[in-house]
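Okay, handing you the structure first.
Just one protein chain is left out here, and the rest sit where they should.
Coming up: chain A.
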Amino acid sequence: MSTSQPSHGSTGASGSEPIDLAVPQKNSVSLKVGMIGDAQIGKTSLMVRYVEGSFDEDYIQTLGVNFMEKSVNIRNTEIKFSIWDLGGQREFVNMLPLVSNDAVAILFMFDLTRKSTLNSIKEWYRQARGFNKTAIPFLVGTKFDAFAEMPDADQEEISRQAKKFAKAMKASLVFCSTKEMINVQKIFKIVLSKAFQLKLNMNEYTETGEPLLIYQQWS
């Protein structure tokens, strides 16, 4: 039952509650991250793992471009990563601009267990830079769990090469394992800290045999 109050004025416009203008609005930070690299190295897996937390052993080839969003809410701020993942087959290279244009960071990814995928980085880097010269570069080696099983000499060799590449690219270097959840979230934390030039306190790993995490050199 509702009883209407006799209105003061002739039109009944009175009595409506004022809105509170001082209610703080949510701040929002939005970052686009591109992922590129050869086929079957684990790009899509990394994205799905970070956004949804799940991991699948089966390989499903990415046709064209994948896109996912991950929001992190912290107090009054929403940090939103839009992650763009390009299929590694050469035929999708024409969609490279879609992934790299106005990305804040580009993850150049390779499979730690296949040296050829590291060598491809040169070409990926050259092409992506053509579209976006300002994106913060990352060199990301995947499948660290499998890599750790490889002979020490091979590990030594790949690590040495990767460091060399990262230096040339002025990129942060991360070895990660999607499967074992090693250095997955760290990648995105580094992206944010680099984008806003915020100081990070995470330990770096620089020794062969460790999941390399080198991010302080080029800031």
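Operating definition for what follows: a contact is a pair of C-beta atoms (placed from the backbone, for glycine too) under 8 Å apart; a residue touches a chain by one contact, two chains touch by 3 or more; residues count from 1.
The rule we apply is simple: contacts and distances are computed from a predicted model.
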| item | value |
| --- | --- |
| Omitted chain (choose from "Ubiquitin-like 1-activating enzyme E1A", "Dynactin subunit 5", "SUF system FeS cluster assembly SufBD core domain-containing protein" or "Amn1p") - UniProt protein name | "Amn1p" |
| Touch with the omitted chain, as defined above, among A:51, A:72 or A:150 | A:72 |
| Residue of A:158, A:192 or A:214 touching the missing chain in the full complex | A:192 |
| Residues of chain A (touch criterion as defined above) contacting the omitted chain | 8-11, 13-14, 16, 18-22, 25, 27, 29, 53, 72, 74-77, 79, 180-186, 189, 192-193, 196, 198, 200-201, 203, 205, 210-211 |
